[in-house]
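Data first, discussion second: the structure below is written as structure tokens.
For this view, one protein chain was removed and the others were kept in their places.
We call the chains A, B and C, going by the order they appear; numbering starts again at 1 in every chain.
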Amino acid sequence: MKVTVTINRRPEIADPEGTTVERALHDLGYTETSGVRMDRVVHLDVKGDDAVAVKALVEEMCRRLLANPVLEDFEVEVTS
Amino acid sequence: MKVTVTINRRPEIADPEGTTVERALHDLGYTETSGVRMDRVVHLDVKGDDAVAVKALVEEMCRRLLANPVLEDFEVEVTS
Amino acid sequence: MTTPTGPAHQKLGMTDDEYESIVGILGREPLPAELAMYSVMWSEHCSYKSSRRHLERFPTEAPWVVVGPGENAGVVDIGDGWLAALRIESHNHPSFVEPYQGAATGVGGILRDVFTMGARPIALWDQIRVGPLDQPKNRYLLKGVVSGIAGYGNAVGVPTVGGEIEFDDCYSGNPLVNVMCLGILRKEQLVLGTAGTPGTIAVLLGKATGRDGIGGASILASASFEDESEEKRPSVQVGDPFEEKKLIEACLELYEKSLVVGVQDLGAAGLSCATSEPAGRAGLGMRIELDAVHRRESGMTAPELLMSESQERMMAFVSPGNLDRVLAVADKWEIETAVVGEVKPGPNLTIRHNGRVVAEVPAASLANDAPLLDRPSARPGWLDDVWSAQTSVNDVEPVDLLLKLLDDPAIGSSAWVHEQYDHMLFLSTVIGPGSDGSLLRMKGTDKALAVSTDGNGRLCYLDPRRGAARLVYEAALNVAVAGARPLAVVDNLNFGNPEKPEVMWQLIETVEGISGACEALGIPVVGGNVSFYNETDGVDIHPTPVVGLLGLADPMPSSPPRWSQANEGMEIWEVGPEPTDNLAGSAAQRVAGEALGGRPTAPSPERARRVVTLAADLAHLVPVLHDISDGGLAVAVAEICIASGVGARINNAEPAAMFSEDPHRFVVVMESGTADLPADLATRVGIIGGDSLSLGSGTLDLSIITNAWRQALPSALGV
Partner (left out) sequence: MRTAVIVFPGTNCEHDVVYALEALGGEAEIVWHRETSLDDFDGVILPGGFAHGDYLRTGAIARFSPVMSDVRRMAENGAPVLGICNGFQMLCEAGLLPGALIANRDLSFICRFVDLEVVDTDTVITRLASEGERVRIPLNSYEGNWVDPSAGGRVALRYVDNPNGSQARAAAVANERGNVAGIMPHPERGIEDILGSSDGQVLLESFLQSLVDYPLVPA
């Protein structure tokens, strides 16, 4: 099954990448833009046909490896 | 309005990071996992109330700055 | 067998004559895979067909040369059982398409050239040329290239210890990115790119093969490919420094354990090159099973597999008894492997795919039988006009011109660039970026290696022969002021379209200039690279040779000269022939807003030799040495003041004396009487002290020049 994991930096943690991109957008004239945050997405295929089980498994991968709990929250979506 | 931009490396372009993460997942015992790709999401707020215009504007930002047209495709979604 | 392709050769960028030669070699029409292999191997990039006959002019011999041009890297003996391997390579076109990945994969490629020889890469130098920074596209390119070099070089764990940046309109549509690598090895570890003897096994190591960069080396089009593969063909290669780092360590372990008979990296022309060249060198053939090649994508055709330029791959040639140990080493370093073939008696390279023979060609014909062109050359008619142009900066106030020079992004501090590079790894960098030559000590010995890389497109545009010779002398002096004697040169010839007679003339003159200067210094050219077709809309770049010169300091000065060691009361001496008022091609001419013109001063081989020797000797005695190049004496002294945090006074402020870039001159700063300088070459020009720099009657505060110099590049970039 196809799974999409979104790893979001927690709002209280600085996001130098987002800040830099926001500054660059302003420099290009897009001054109507704010709150830029850069996050990551992991796409993966997982064998199995039980969406609930696959989701639980990928959540475990997130807790162990894909996300760092000090910095990040994650969201797992089984798309097909 | 809140906008989410998903920036995906084009499937035919190599993704060394995805390959390495896949190997790490296998080492952790998640051998049922394949096709790992690492992509990016940009969240941003754009002033305006016309979703169509905001979308067009952000698409322009993507072409000019946010995405690398040689390597990446992007998708813009105005969420609220 | 599949059906022959007929006129598809044109779409692969081959001429009818070339096609006829292939038919002559094979005695039949080539198959698609065969045509693909010839097209990449006989491309300009791989075969040097336009330049080869001229490169023969280079002096390539010296008692210390172990491997000259022709292998993946040149190798010289540096004594006590140590060898040094060096090579320079361009990645101009890929860097224009995608600056980050283009520059990154350039670094990856040059590293492979060096560790293929058995050497551990110990340092990198980068030479970057882009258009003026007032155009956003050029800022984007420079930032992308620098972060690509940083991203790859830092992560792969090889320090980037120096380089060059230059700006000129001629690079606006065609940036130049050259990278040089130096490696060292014990004598007994030298490995050549040979396939060994019949029965030797070919093992492909490293990254899986994808459709990356197909046709990167030649102009490829569709005809011989199935349609569905067509749109899947990305021309951009993506670098993976992590994979390369593992590959370096694994290969070094293989060499240390003597487990390979030969190694060849997969660069331009991928598998085609990594099979035909080693087999050709061994005078043998090879059987290759494409089905065994590990890949990243499905459905790849034989031509695609043979032409792919997927990065971070090496071909090792292994005797059957060592195969298991080789695979175990690869496994330890977590590198994928594929046993893809075997060396065979007889001349033929036989390639099978899906159970069928898709190519059967004489291996050596791919590597050696490329057409050798004799392109017409002609001295450009415009040169006379350019030479007769008058330049004068006499009506400019010297301090104003100096401030302009220091505020120029090509002359101001390169810290914005080199602080993004790890230049300290391996604890060898005694003198790093931001001075003249780099000086790398060899731990456990008294020796140090020094390297300088130098190019100057403006000078070479005005007079390629003089300009190129001056680059060699400049590089030699740069290593000499670090205490080293010149040992060997590698060169990267970045030129326009070779189909234009003027461009060929520029190339021939350049080769003559480099050769003459090397002969004068008694040093060989041990390798290099030619990049043609650097043009945009039919306008060629300036002829831009880049010279990388290796020197040896044996012993290394116990306290090498540094720009930062000037102190209150020290004398400033200028050493070298007295400068003329010729400012042709100089930075002063450029920043004063004058058109590029005039004919640059000719170098003098005898003077050069003497000055270089003198500088290398003085490096053991005096606290500060600095060669005089861009911006002349004024800029050289200003750089010493900025680095040392102390002012200076120069007595004679004639513009010619201040800003001339006439060759083989350098600055000495020392306490009175520290060293005896030859009276016929040395002039005392001033004194260190105070908190301002005075040129004749003009004065600039140290803080003003320091700030201008520091901010020049960051503010031009808007960072």
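Note that a residue touches a chain if its C-beta (ideal position, glycine included) is under 8 Å from a C-beta of that chain, and two chains touch if they have at least 3 such contacts.
Quick caveat, the model's predicted, so the values are computed rather than measured.
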Which displayed chains the unshown chain touches: A, B, C
Sole contact to the chain not displayed, among C:Arg313, C:Lys404, C:His423 or C:Arg649: C:His423
Selected from C:Arg53, C:Arg186 or C:Lys245 as touching the chain missing from the view: C:Lys245
Residue numbers in chain A that touch the chain omitted from display: 10, 12-14, 16-17, 20, 65-66, 68, 70-71
Residue numbers in chain C that touch the chain omitted from display: 147, 150, 154-157, 240-243, 245-246, 332-334, 415, 418-427, 429-430, 441, 443, 559
Interface with the undisplayed chain - residues on chain B: 16-17, 20-21, 24, 27-28, 38
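The definition used in the following text is that only the chains that are shown with their structure count from here on.
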Centroid distance [mean C-alpha coordinates] between chain C and chain B, Å: 36
Numbers and ranges of chain C residues touching at least 2 other chains: none
Touching residues (chain side chain A, partner chain B) in the complex: 6, 18, 21-22, 24-25, 28, 30, 32-48, 57, 61, 64-66
Partner chain B, residues of chain C touching it in the complex: 97-98, 101, 207, 210-212, 232-234, 236-240, 242-243, 296-297, 310, 334
Chain C partner contacts - residues on chain B that touch it in the complex: 10, 12-16, 19-20, 23, 68, 70-71
